[in-house]
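Of the protein chains in this complex, all but one are displayed in their positions.
Moving on, here comes chain A:
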Amino acid sequence: MIRLETHTLPRHLRRLEAETIEIMREAVAAFKSPVMLYSIGKDSSVMLHLAMKAFYPAKLPFPLMHIDTTWKFREMITFRDETAKRMGVDLIVHVNKDGIARGINPIDSGSALHTQVMKTDALKQALDLYGFDAAFGGARRDEEKSRAKERIFSFRSVGHVWDPRNQRPELWNLFNTRIRQGETMRVFAMSNWTELEIWEYIMFEKIPVVPLYFARWRPVVHRDGTLIMVDDERLPLLQSETPQMRRIRFRTLGCYPLSGAIESEATTIEDIVAEMQVATVSERQGRLIDTDETASMEKKKREGYF
């Protein structure tokens, strides 16, 4: 089949697509045992789609790995398992069993401890357990200030430590992929994408995403100015709280008790893109774990968070 020369993708998206593919191929050529961190969200959907393109006609030369805190939305887990099946990719699901045994959860332990144990520690555990030397992540530089200074190939010393003062300079497309035994690399192949471009790309490429991104009537409670969806019976309700049906969607997905919803009418990707273009708050506002303190992302990253 010979494709027509007229590309449907706009030029800026074609450029981003080619850049990400180049980075992914580079990592696969340079590392012995890469893995793709799959968080089920929109960025992961795009990352997986781009990986399929990068290695076509070969299958994905690495597995996907989901760090499951056991508090993800049910629809996310369903979507994750369906996606792995549909795409025919290997999926590893890792849970920090030690954290479960200690009874860590986002409600009683607080978001900071829950994130530390069930995400950061779990990720480090899993990387060590499987001996992965490179991990793809879908983080973007436009998400947050400390991410803006992150490298594409982000070096981690033994113990997965990130030192923002001692990063390797990154020039042109010449990446330094050399590491020693025990050291690892995080590979942020989508560093230069923005949230709007992610949605534009999903629209043009018709990439499936978790239905939670689309507005629908869902049961929520109002807490500290945030709409929290009651996804299962584990969310303890105060006496004054009665879940109400509201038409909501999510801009960003994580553990359900920590993800704030927005009221929205957007039921299609075109609606979401249109809504994005007039949005007045950032996507991270819905993330309760980032607001603990201003520099909290940098702090979490130093400790090994993605």
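One rule holds for everything that comes next: a contact is a pair of C-beta atoms (placed from the backbone, for glycine too) under 8 Å apart; a residue touches a chain by one contact, two chains touch by 3 or more; residues count from 1.
The definition used in the following text is that contacts and distances are computed from a predicted model.
Peer 1: Can you match the unshown chain of the complex to its UniProt protein name from these: "Sugar ABC transporter ATP-binding protein", "Iron complex transport system permease protein", "Multifunctional fusion protein" or "Phosphoribosylformylglycinamidine synthase subunit PurQ"?
Peer 2: Checked against "Sugar ABC transporter ATP-binding protein", "Iron complex transport system permease protein", "Multifunctional fusion protein" or "Phosphoribosylformylglycinamidine synthase subunit PurQ": the hidden chain maps to "Multifunctional fusion protein".
Peer 1: Please identify which residue in A:68, A:197 or A:231 touches the non-displayed chain.
Peer 2: A:197
Peer 1: Of the residues A:10, A:131 or A:182, I need the one that contacts the missing chain.
Peer 2: A:10
Peer 1: Among the options A:42, A:72 or A:141, which residue touches the chain absent from this view?
Peer 2: Missing-chain contact among the listed residues: A:141.
Peer 1: Which chain A residues touch the hidden chain?
Peer 2: 1-3, 5, 8, 10-18, 21-22, 25-26, 28-29, 52-59, 141-142, 145-146, 148-149, 164-165, 167-176, 178-180, 191-192, 194, 196-197, 200, 203-204, 270, 273-274, 277, 279-282, 285, 294-295, 298-299
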